[in-house]
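In what follows, a single structure is set out as structure tokens and then discussed.
With one protein chain held back, the other chains of the complex are shown just where they sit.
Then we have chain A:
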Amino acid sequence: MKLILSTSNLMLGGHPVIRQPTEKSNVELINSLRANFQAAQQQHRSGGEENVPETKQQYAAWTKQEDDALYIPATDFAHGLSEERSQYDITVKLFYLPGIPASRRCAHTREAIDLVLRELHVDSIDLLIVSFPGILFDADDDSEEEEMSSDTGSEEPDNFDSIIQTWRTLEGLQEQGMIAQLGVAEFGSERLARFLPHTRVKPSVDQINLKDCCVVPKSLILYAKQERIQLLTHNDCMDVLPVGTTRELLGPGAKGAGILASAPDADDGIQGDVAPQWVVKYTAVVKDRGVVESKGYFALADVGSCVQQQQQ
């Protein structure tokens, strides 16, 4: 079974997450998911159905099952953007998560984009930035970014061939007109140089995370300028949705949403392992006014006893 987690529009969510500059983390995603779950639960509770007997699986009331997907919380995709499509710059960033086989990325990409298009009521996006797991840009080191393995040590760093393979899918979507421009994240100049010859559609954007953005390697600035790749900044973290965090978010207990069963033999929730597959972030900015009208995340996790095994 698929779990589709959503934050809804963060701009309407009351308290935006204001991060201390020292933090590099996924608090925005996690807090806004949690807040959205709680809001949905609360709305349900105050919906006047107090006399309904407490069922074992309370989450059924505020989530929605559609085929093999459970939407957490239930979303009807009823609200789009308030002005015409042409007024907006829509940027989508797709995080492929560590440990998930690259072979699934084609389907994952379509799934993620599709949710965003439905959410915003549009049929195309302006920029898709993809973030491959395990690529870490190091601004202090002018030589080359390192390839990192995640802390479990059980996965291979994303290899170059799978990046090219994924890029083919993106080029296809771009050629279909669904995406105007493509971008990558955390590519240093050497990786870019290696990557570009393999592309039909060049990335227009390289998004880099810089604690202090005044230390961008000169080589990267020059190379990007030469290749007409725009260097943009971000402050997302690498592993945006670790398994443990996902369990905590969906599990029983004070901080959880009560989706997952409390014990292997309990029937108060879904049984089995949970495996986050991807996270997508979208922002719709009113172009000539610089106002962010819509921003949110979707995340997808597989759950159940027949969760596809992770690639070892």
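Following the convention adopted for this analysis, contacts are C-beta pairs under 8 Å (C-beta built on N, C-alpha and C of every residue); 3 or more make two chains touch, one makes a residue touch a chain; residues count from 1.
The rule is simple: contacts and distances are computed from a predicted model.
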When one chain of this assembly is omitted, its UniProt record names it as which of these: "Glutamate--cysteine ligase", "GTP-binding protein", "Ribosome-associated complex subunit SSZ1" or "Transcription elongation factor spt5"?
"Glutamate--cysteine ligase"
Considering the whole complex, which of A:1, A:136, A:164 or A:232 touches the chain not shown?
A:232
Among the options A:107, A:193, A:221 or A:266, which residue touches the chain absent from this view?
A:221
In the complete complex, the non-displayed chain touches which residues of chain A?
9, 11-21, 35, 39, 79, 82-83, 87, 89, 91, 127, 205, 208, 210, 212-214, 216, 221, 230-235, 283, 285, 288-295
